[in-house]
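As structure tokens, the structure follows; a few thoughts come after it.
The complex appears here without one of its protein chains, the remainder shown in place.
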Amino acid sequence: MQVRGEALSVRRVGAYYALTLLAPGVAERFRPGHFVALAIGDESSSMLLRRSFSIYRCQERGVYGGTVEIVVSAHGPGTEWLASRRPHDPVDVVGPLGTPFALPREPASCTLVGGGYGSAPLFTLAERLRARGCRVDIVLGAATEERLFGVLEAKRMADSVTVTTDDGSLGTRGRVTDVLPRVMERAGTDAVYACGPMAMLRAVSDVAAGSGVPAQVAVEEAMACGIGVCMTCVLPVVGEDGVTRMVRSCTEGPVFRGDTVRWADVGTVPADCLGAPVAAGGH
Amino acid sequence: MQVRGEALSVRRVGAYYALTLLAPGVAERFRPGHFVALAIGDESSSMLLRRSFSIYRCQERGVYGGTVEIVVSAHGPGTEWLASRRPHDPVDVVGPLGTPFALPREPASCTLVGGGYGSAPLFTLAERLRARGCRVDIVLGAATEERLFGVLEAKRMADSVTVTTDDGSLGTRGRVTDVLPRVMERAGTDAVYACGPMAMLRAVSDVAAGSGVPAQVAVEEAMACGIGVCMTCVLPVVGEDGVTRMVRSCTEGPVFRGDTVRWADVGTVPADCLGAPVAAGGH
Amino acid sequence: MTTPPAVRPVLPQSADVPEPEVDMRTSLAWAALPNPLATASGCAANGRELSRFFPLSRLGAMVTKSVMLAPRSGRPTPRMAETPSGMLNSIGLQGPGVDAFVQQDLPWLKAQGARTIASIAAGSIDEYAEVAARLALAPPGTVTAVEVNISCPNVEDRGLVFACDPDAAAAAVAAARSATDPSIPVLAKLSPDVTDIVSIARACVGAGADGLTMINTVLGMVIDTTTLRPVLGGVTGGLSGPAIRPVAVRCIWQVHAALPEVPILGVGGVRTGLDALQLILAGASAVSVGTTVFNDPGAPLRVLGELRTALAERGFERMRDAVGYAHSALGAGADRIAPPVPPGPSLRAPSADGAGSGYDETAYDEGR
Partner (left out) sequence: MTTPPAVRPVLPQSADVPEPEVDMRTSLAWAALPNPLATASGCAANGRELSRFFPLSRLGAMVTKSVMLAPRSGRPTPRMAETPSGMLNSIGLQGPGVDAFVQQDLPWLKAQGARTIASIAAGSIDEYAEVAARLALAPPGTVTAVEVNISCPNVEDRGLVFACDPDAAAAAVAAARSATDPSIPVLAKLSPDVTDIVSIARACVGAGADGLTMINTVLGMVIDTTTLRPVLGGVTGGLSGPAIRPVAVRCIWQVHAALPEVPILGVGGVRTGLDALQLILAGASAVSVGTTVFNDPGAPLRVLGELRTALAERGFERMRDAVGYAHSALGAGADRIAPPVPPGPSLRAPSADGAGSGYDETAYDEGR
């Protein structure tokens, strides 16, 4: 659904901004892995396209009604506009969007992997998993300490938390996949959940597959609409029938089984893809 | 000159907003009749063109340095953006621009006519005229009482103030030109100065010409640049040599002698204009 | 100059009032629509996703994503780039193929109560005929009109786009028209990227197009200043959004001036009701909202409401009375080069006699 929301607060957290939005109707439908698409600027903005953000947490009932909180890495004009919102500034919200993480029907050992701001959806996911009696281990990675998000929060809710940074400023110097095999072995992991940069998701999928463990990964592809109407956000995914199709990451995703994504071919059209090869075509 | 100024205050005055801008260097060069061209929105605005505003008053030295005050009638996206500025919001200012009112070398009886927000530049003009020993009579008109600007201020500085409103909500029910001949007769007017809508300026010019009195009028033509480079703001003006030319209201104006403007032909290219007729041409 | 319009011009801003009484019915050729608002091809997929935001039955029409004969994967990503007040896309006509479209999408749209304008695309004249023929297998009443997207490379002519050549465009339209049920109007969708859109329009109408959709995207490109190469996987792409509205208005104006009897489905840069009004005043009988849907999924209905209000404020009792109105309002005074007229008393005679002025020009000592 679409709602004319408003900013309630913008809070600096390390390298990021935690933005709380009043968005009645969105919180009630939220599941971890869903995202929201936010309009940028007012009617006079030259920035026409919405920006997508994984939902960090929601509150269905608060003093103000339903609220949605997101974590923003301000690096371009759209994210910087959002980071500069002041309380009660209007923000048009479309959400919740996409296919969220699937939860196990029975208790299972789950390992959650987050990269940078990508860890945002993993905390509510952890809560939901724990509510089902699951073991939850969390691995968080980022380039630097301030680009990590939610380390303390993870410690409050997980059986174990392992942190990596590229520069070694916190935790293990290296990447999440450097520590992941050891974490999975110790936890006896049945399922892996991940959210972060595409390269991390590919690597996590490979590690999981190497251990015969299913991985659900929340991808991030450039989106024009976020609601499934434009066909800009596609990536090559192998279906149940073994056929590769270009599927929309905003509706069939953002959460995919890691072993269905043609990671090596993201950004191309695989020759064996349904409807390939395409000659230079219309639009 | 161009200066990255900032809004100091936005004050509601009747139907208008009085906007005070910190704009060092502009105030020092200001003369009544000059205008400023203000950039609208930030880099992400779809509104590319500046908006022009007559300067109401300036202060060369204040607590903040040079300030410029303008009167804004908020009716479109640009003027509404300006009206919504908050203290310390940045506003890029180019000014002072244009040819201002010429002042008499010796004491003379001057009648100032203002329409709507058009009265804005007339108060500093009145001060300058009085400083030269001139008699100053002011006629202010508008559609309604709240669309008048500066009635009380005029009373503090003029020999007489005559007010007209279309709806009779204040002063004489009617137009400024209904009362102008009587005011000019009583004042023994030597010179007329006017600022307001084009139709008013034409009518004032006709009344002045009928009395053999020179009129200086500040016109308002749609402007793309405000600085003389684009050639969008032209109107047909008869030169000293009797030849009609399309001249730029932002540089050769906004103040013109009322008896040089081809009022009936504004919005056309008179057949006897230098370089006319123009076949549908390039750009 | 010209006579003022009979309707009441008002300022764009309007007070909040109840939804006004205006007859919003319109038609594209003989396809009657309850209102003039449609979605643009490729900007609403085939309706399912947009239907989460409002019932498709409330739209005048719903134009589907262009479908080709066989399933099509589209181009590599990135497939979009934001530009000032617009976007570039490089989708490459991804779609399920016409058979799946007829079997799965069209029935669903009919069940929604949508008036479906089915857009077709092809790489050859034969393919246009074949796609249209497969489309004709849909039950009667499923397809309101067919929109022929001729902004496609012709594989039989070195990949040149059909829409860029009058003969190729005409051949594509004729092929589609011949294979389509006579009860269904065929609209030709024109590209703005031509030297003379009127000649393309004439060729299409002459080949049997019952109406025209204008415009498709404008060819553009963005280079990523981080990677120092084109952003789009397809290198170039189609520019759309408010940035191109002036081009759409101009194209509609030109074609309506030349072919006033030909219905036009206007599209290009419509974001507000007043944008839609511009296209209608230029000559469009109906209006598609495209890229703006990405910014505001409810835009089609919002624009419809704004348009209704705008028409009422200007004294139009029927939407159809506004179609092409700007042409008649302009009249003969198009390029306003006026003949000399007697000046009013304020205009000084060229040779000033010096008397009665009361003031000498040179007496002014500043400001000049």
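Worth a mention:
To keep things simple, chains are lettered A, B and C as they appear, and every chain counts its residues starting from 1.
As a working rule, a residue touches a chain if its C-beta (ideal position, glycine included) is under 8 Å from a C-beta of that chain, and two chains touch if they have at least 3 such contacts.
None of the values given here were measured: they were computed from a predicted structure.
Across the whole complex, the hidden chain's contacts among the shown chains comprise A, B, C.
Residue in contact with the omitted chain (choice from A:G41, A:G78 or A:P100): A:P100. Among B:A23, B:L180 or B:V234, the one in contact with the hidden chain is B:V234. When the full complex is taken into account, the listed residue touching the unshown chain is B:T268, out of B:S54, B:T111 or B:T268. For the chain missing from the display, the contacting residue among C:G47, C:G60, C:P76 or C:P185 is C:P76, taking the whole complex into account. Subunit B residues in contact with the hidden partner, per the touch definition given at the top, are 1-2, 39, 43, 46-50, 92, 94, 221-235, 245-246, 251, 266-269, 273-276, 278-283.
Residues 2, 5, 7, 9-12, 75-76, 83-86, 88, 164-165, 193-196, 218-223, 225-230, 233-236, 239, 241-247, 249-250, 253, 269, 271, 274, 277-278, 281-282, 310, 314, 325-326, 329-330, 334-337 are the ones on subunit C that touch the missing chain.
Touching residues on subunit A toward the chain that is not drawn are 31, 33, 46, 75, 99-106, 108, 190-191, 202, 205-206, 208-210, 212-215, 238, 241-243, 255, 257-265, 267-272, 276-278, 280.
Heads up, the rule we're going with is that only the chains that are shown with their structure count from here on.
The interface with the greater number of C-beta contacts, when B-C is set against A-C, is A-C.
With centres set at the average Cα position, the gap from subunit B to subunit C is 40 Å. Distance between subunit A and subunit C, defined via averaged C-alpha coordinates, is recorded as 37 Å.
Multi-chain contact residues of subunit B (touching two or more other chains): 46.
Multi-chain contact residues of subunit C (touching two or more other chains): 84-85, 242.
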